[in-house]
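Below is one structure, written out as structure tokens, with a few remarks after it.
For this depiction, one protein chain was excluded, whereas all remaining protein chains were kept in their positions.
By written order: A and B. Residues from 1 in each chain.
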Amino acid sequence: MEWTGHSEHLTAAVGMTQVWRPDTTEEAWRLKRQYGTFASYVAGGTWLRTRWESGSSVLPPYLISLDKIAPLQAIQQLESEQEAVELRIGAAVTLAAIESHPLAGGAVPLLGKAVSAVAAPSVRRQATIGGNVMSRSGDLIPALLALDAVIVSYSQGQYERQPLAEWLAGDGGDCDKLTVGFELKQVGGSCWFRKIGRRETFTPSVITIACAYRADSTAGRLLDVRIAVGGAGMAPVRLYEAETAAESGASGASVYAAVRKGIPSVADDYASAAYRRMAAANVIAAELDRAASG
Amino acid sequence: MIETNFRLSCTVNGEPIERLVQPARRLLDLLREDMDLTGTKPGCEAGRCGACMVLVDGQPMNACLMMAYQCEGRSVVTIEGLSGCGQRHASGSHPAESYADEPHPIQRAIVAEGGLQCGYCTPGIVISLAGLYNRTVAPSREQIEEALSGNLCRCTGYEGIIRAAMRASSHPDPTP
Partner (left out) sequence: MEKPDDDRSSSEGAAASSPLNNRRSAGRWMERPDGAAKAAGKLVYLTDMKKPGMLHGKILRSSYPHARLLEVDVSAASQMPGVHAVLTADDVPGLNGYGIVTQDIPVFCTDRVRHVGDVIAAVAADTAELAAAALSAVRVQYEQLAVIDDPALALAPDAPQLHEGGNVLARTRAAFGDADSAFDSCAVIVEEEYVTPRQLHLYMETEGGLFVPEEDGRLTVYSPTQHGYKDRLQLSRILAMPEESIRVVSSPIGGSFGGKDELNVQPYGALLALYTGRPVKMHNSRRESVRSSIKRHPMRIRMKTGADKDGRIIAHRADILADTGAYATLGREVLMFATEHASGPYRIPNVLIEGLSVFTNNGVAGEFRGFGGNQVIFALEGQIERLADRLGLDAWELRRRNLREADDPGPLGQKIAPTDGARQVWEAALRSPLMTKRGGGAQGEEPWLLRGVGAAIVMHGGGLGYGIPDPAGGRLRLADDGKLEAVFGFEEFGQGVISVLTLLMRDHFGCAGEDIRIVIGDTDTVPHTGSATASRATAMAWQAMQRLAPPFAESMLRKAAELLGCTLDQLETGEGGIWRTADPFPVWDCQSERSSPEACSPSCQTLALTYRQLAAAMAEPLVQETSFDFPVTSSATPAVGSHFLYSYASVVTEVEVDMLTGKVRVLRTDHAVAAGPVVNPMGFLGQIEGGSVMALGFTLTEDVVMEEGRYARQQLDTYMIPTIRDIPRQVCVEAVEQLPEDDPFGPRGVGEIGTVGLAPAVAAAVRNACGSWISRLPIRPEQLIRPYHAVRQHWRGGDIGD
């Protein structure tokens, strides 16, 4: 027996919120440091809006918009000593911009395919790559993982580069860092991306798979295989064992087994962990068998 | 630099707007409550249904997901401001925006083909298709499906909408 308040209704108190629109990364970071948990960074705000609407978080008193910080809106080619072109995508670049940018969606097909699988076109015009990754279950993450992307963050006058895989393995509790962008290489070869959802489009992911590889047609083998999976409520992971199995010329059956081992065990009201494992393993094994057979 | 009640400056249906608003106020509320533009509908308020679709700088976007400060300096066209007459390729403006009374070809096609029943999703559907026709003269079924993948309709089963979109597609606006 207890008194129950109904704080879920408080989420609509929009009149309280103030919006900062700093011009530099440094300013944004300072503001966040000043307001702490009373502030939230916001770029497109699509994911945040869904959370506010659902009551899973409350519209904070301060929003720190990243929309005026020029480097966060940019897609740039980086100087690179290696052969592959390196790319930096600002955290506040919209998915639609990535989709249509010749250096991004155009030149990195895996990223382009992943972006197209997110939500619907209107949402992609507002949602950003940073928001998708910060949600920790966005559909872009498997693609970025397969591309060995690096997450660039800012804190106290310093920029830090960290492999995305490493960042994901952390607990995400480091509020002091502002994610400013992502770096990745345009790798050659082939790729595919597959999102298994609850319906054909605009759906939460049940399991999302990103895969890049090169086919050595003379040897009939696959080289440099990268496979990553994610999905709603699942921590995205690279499937290193499956990659090794595929590179060593193993049959679909061994790849299948390696994939199953690597998929995190996640179940919800829609699909069991066993289903997710089998669906991912099936699709990966079938696609790699097809790739290996030319 | 901090925005409390800030002065929003943008255009809505071609009219320049200057007004004091809360920066986090949703574009949806701005249109429906502050400006009486109720053709933009709330259906889910989370960007999932598309009933509140408006053209922002000529492109369909969800008014429930946009906050007032995000509209700064942009051109917003609601269903009330949409028209197809004569300005498809007029320079300096987005093709589907001419703010007149004449219906857009997609509006005519949707009515002609039974692409609406209760009509509540229809403004959003029309806006999404108008955005598509801004970019693509004779879109394919695939492009139509992509353009409407963020719009839910519970009445028609989409069949009449596809008929309408294909009809508008094969009969593009003849105006130069």
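Convention: a residue touches a chain if its C-beta (ideal position, glycine included) is under 8 Å from a C-beta of that chain, and two chains touch if they have at least 3 such contacts.
All of these numbers come straight from a predicted model, not from anything done at the bench.
One of A:Arg161, A:Arg198 or A:Lys261 touches the chain omitted from the figure, and that residue is A:Arg198.
Residues of subunit B in contact with the chain left out of this view: 32-33, 36, 38-46, 48-49, 51, 78-80, 103, 107-108, 110-114, 116-123, 126, 144-145, 148-149, 151-163. Against the chain not shown here, subunit A presents residues 1-15, 50, 53-55, 196, 198-204, 252-253, 256, 269, 271-272, 274-275, 278-279, 281-283, 285-286.
Throughout what follows, only the chains that are shown with their structure count from here on.
Distance between subunit A and subunit B, defined via averaged C-alpha coordinates, is recorded as 29 Å. Subunit B meets subunit A in the complex at residues 1-4, 6, 22-26, 45-48, 50, 53, 56, 59-62, 64-67, 69-70, 128, 146-147, 149-151.
Listing the residues of subunit A that touch subunit B in their complex gives 14-15, 17-23, 44-46, 49-50, 53-54, 59, 63, 65, 67, 96, 119-123, 125-126, 201-202.
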